[in-house]
Each structure stands twice: as C-alpha cells, then as structure tokens.
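To start, I am sharing the structure in question, which I have written as structure tokens.
Heads up, this is only part of the complex; the chains shown haven't been moved.
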C-alpha cells in the first residue's frame, strides 16, 4: 500500500509520517511540502533521522499514484485538491475543516467560500466511534477537529440517556497544549509567552463550536453546546470538561457511558482522567461525575490533540477504509511518567 | 509595627514573609513553625538568604507581643489560636478556612467540627473590593480562598446588572498552578506527574464551592455556582472562566464590570487575560465576553493564587486594618516575559 501525506511539514504531518512509518500495512510513504520541497523530510522532522531517507516532493493531485492521500493542509486548501483525488478514486482523508460541515453556509460563515460544495454530501465525518459504518465506505473522510473530537465523544452518550437534560446550557471548557496552534512560530506560542501560563482565547465563537453542534445534533436533537478553549503550557493534549445540567445520578451516568463505548478499543471510561495518560496515543479517556445538589454532570475527557485529535484518528479512518484492524499501527501504550 | 506569621514554612507563609520584608510600615517580623522550630527561616526559604537572619520561633498565642498576626495554618488549626488572639486584642488575619463561612453547619459539613463558633459572627470575610468597610474595623479577618477570590470577583458585578440571569446554571471552570497544592511533596504535584499535563480534580464538591456561594449570595440573592478545578502545569496562577447564561449584550456587560471596579487599585478590566500578566502581583485581571447566539457570558479572571489569592490579599487586609494605603507594600508591576 502506498500513502501520500500532503503538507507534511506541520505537526499533524509529522505525526502522520511517524505513525505510517511504523504501520505494518503501509509499504511506501511520500510527503509533499511547498516550503520544504526537495529537502529531506528528516531535516524538518529531525526525530525521523534514520527512519526515512526521502525528500519532500511536489503535490499533483492529477498524478499521484498513492492508494490513499492524507491532506494536512490549512482550511481552504484541501478543497482545491480533494475533488480531483475523489474523481480519480483515491481514498482521501482530509485533516482540515473543509468537509466537516455539511451545511455550506455554516462553513462559509466561519471559514471562507466553499469551492467544492458538491462533495459535502459525500464526505463522511471521520469519528469512528460514531460513524464507523459510513467511514468504511467513504471516498472522502473529513477528519474531526481536535476539540470537536473530545467534546463530541464526551457528549454523544447523553443521546441514549433517559434523563431530563438542559440541552441549551451545556458548557464545554477545554484546555489545549501548544501543539494545537501548529508548527508556525507566533508570539502566542513563543516559549516565554506560553510557558508557566494559562490563557483563554477565542473565548466565544471558536470554529469548533459549530462543528460540535453540527455533528452532535445528529445524535442529540436540539443540543446547543457553548465552547471555550484555553491555551495550556504543555506540548500535547486536550483536557475537556463538559458541564451538563441534568436530572440523573452518578451510577446512571457512568453506566450510560460504559455501555455506549462498550467494545471500543480507544475509549476508556475511568474514575479520573489526565492528559498524561493518553499522551502520544490514540486513546480517549473519559470520566463522569455528578453533583446531586446542583444537578450538574461533568464529563472530563482527555485526548492527545495530535493523535486521537488528528493524525491517529486519520490512521484509524484509513484502517477502516482499507479493511485493516481498526487499531493497526495504533497500539501504543501511554507513558508513565 | 510588629508582625507574626504563624506557620511560616509553607508557600503562603513564604509569600507573607517576602512581602512583609519589603513593607515600609513593618518594622519587625517573626515567624513560627513547628516543623522547623529553631532553624533559620532562610534555610527553608532560601530565596530569603540575606534578607532575614531570624529563626523560626515557637507560637504562643498567649504571649506574642505582635501588633498583627497572620495565621497560615491548615484548617482546624486556626480556630485553636484565634480566640486567644482576638481576646488579647491582637488584630488577626486567618489565611485558612476556619472563619470564612458564617454558617457553622455548612463549615462542619465540608471541614470538621468548629471549636470557636462564637467568633464566626465577628470574623469579616477579607475580600477588600467587596467588604472594605467591615475589614477596616475587623478584629479577625477570614482571608478568602484562592479559587473563591477569583470566582467571587468574577461574579460580584452581576449583582448590579439588570439582565435576566440564569442564576442556577453558573459554571466556574478554574485552573490552578501547582503551588495551590501547598509545599508538602505528594505524588500529584511531583514534577514528573504534573509537568506537561492537565488533570481535573475534586471535579464536583470542592470546598471552595460553598465558600463562593455563601459569600456571593450576600450580593446576588439565590445564586448557585457550580465549580470545577483543574491542576495546570505552572507554578503560580489561577485562571477562572465563569460561564453565565443571561440576556444581555457585550457592551452592557463590559460597562457593568468597569463601573463596579471603578477606582479599585488591584482590579483591571481588560480585553483579554492571562495568568502571566498578574503573576507575582496582587492584581486581578478580568475580561468579559458575550455570545449573543447562545446568550452566554464568559468572565475570564486571572490572579496569582499565592498573592491576590492568599498572602497579598492578607497584606491588603492588614493595610486596611492599620489605616495604611491599601496598596502599601503591594505595588509590584507584573513581568513580561
């Protein structure tokens, strides 16, 4: 099997390459980069020295002979390439936002003008725990946003609960490591500015909020999640607290979550979560809490933003599409410490 | 003026000593410690080498000749000492929880049996921005909890707003640096465990939740705040996001906050907050946001947990009690970076 990672110089590209290089079913991996065209991949990702001798190549969607293409591009760029790839029958996983929202005008109000809206109906939202069957048959997978992955996996099980839930007052307060901001240096993620410090950003109106609601409302009619992210001084990880007012109890909530994720290889329902227990893996850890006095449930969720929140999930989607074991190439055990 | 810091080996003790050593009105400072009795203060707080030559002394509330005593003790210990100090007319600031809740049974349901309930009515909650007048005449000040300081200052201004507010669905999602867990080494705050990691703890039922509601309800009748803390990989700081569903608009909220804190020396109403902009100072930075679509306001607040959240606020209370300028000894400008 031959794979192409388009836009391989960023952090999601980096993780895709690392995971693919250890994936037993993948025989050949190439990667493109406009900025680093012709340079050794290992000159950008020095960690890969000794693991690949290849150079970054040019991307031509009309000519690539890959069996599968991962698009790790800024939003707006994927939709320039995806139509041709799909037309040529090349299975495509887009790690950007271009095909996550089926609603063109919603996309355009948060991003920019969509140039291939006809593909929106074919694109499958690549959250395997919820949409596994569709993904297996997808030509084009829209890989979820990192925050959206945590928030949606945190809240999906309420769709099966019998509790009275205040669906309009759900708050997701999430914290992300700095790798979520990408590989390009900026003042915000300068070590001096981000180290030893917590900073909320895009406190209202973050782009993952419509994604969360758009997807979640397929499962939970009428849901309205309010989302706020905060930048945390760590390299990897998202820690997301979902606050849900409901009429339930501790055991019922726990049971709903255990049942919902029964048999899932990457979701662990635990007593407590911490980003360190999922870092560098495709795991999603979830813990549920309930305050009887206030009728408030809290669903705490931890993922690695670059793996379950991006590249690992993309490989999981690839495995589904290709008919491999879903955890092929993703059987990493987390570290302690 | 002579000051005694009781329990000076911890982090709040450390910061009290540092601030007092630079305070122009304070002439003599002693500190007690059971663990380090007789040892040089600077052998525990090496930063103070060259700034004090004193040793930790024994604490005897019956004999101390200090004009003011700061109790930096675990909860349950302050109430053993405070009655004698108050009886002897020594102005006392308790940095613990023993006198924060006027309601004895509420205190006892979250802490332990109260042994000097008769003092509860005299104790003044030491949040100067709200209770300045009472503090000036207090014999005993109950210095607020760190999370409670951030949450209450974040929410107090809604008491003057004309908006329709969902008072029962307020969520405060706060993040604290590891110094909030104290100086005693434990697994949770082992560097390896806390570094590069976010971990929610006491997700429901944290002891500062009743404190927040107990105090805030004096200003906002019927308020019910739900509180969740998360441990963040930084030494200092609390970042608190208060999510409030209300019928209002961006400008009205901002104006309410600006008006409420007009003239306050330590509260800054800004466009954005970050713990780094208040670290090592007594400042409290607040930013307000509003999402019209969802009717959600977010009040982000940053303080230094050991200063505005503990020792700095204690000095502020001392200044009020002694009739000094409120910012005497607290005029520190934050650092960048």
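Order of writing sets the chain letters: A and B. Residues in each chain are counted from 1.
Note that a contact is a pair of C-beta atoms (placed from the backbone, for glycine too) under 8 Å apart; a residue touches a chain by one contact, two chains touch by 3 or more.
Everything numeric here is computed off the predicted structure, so don't read it as measured data.
Colleague: Taking the 2 displayed chains as part of a homomeric complex, how many copies does that complex include in this file?
Modeller: 4
Note that only the chains that are shown with their structure count from here on.
Colleague: Hey, what angle do you get rotating chain A onto chain B on C-alpha, to the nearest 5 degrees?
Modeller: 180
Colleague: Nearest whole angstrom, what separates the Cα centre of chain A from the Cα centre of chain B?
Modeller: Whole-Å distance between the two chain centres: 38.
Colleague: Chain B touches which residues of chain A in the complex?
Modeller: 166, 168-169, 171, 173, 175, 177, 190, 192-193, 196-201, 203-205, 224, 226, 228, 230, 232-237, 239, 241, 243, 245, 272-276, 279, 287, 289-291, 294, 296, 298, 300, 302, 337
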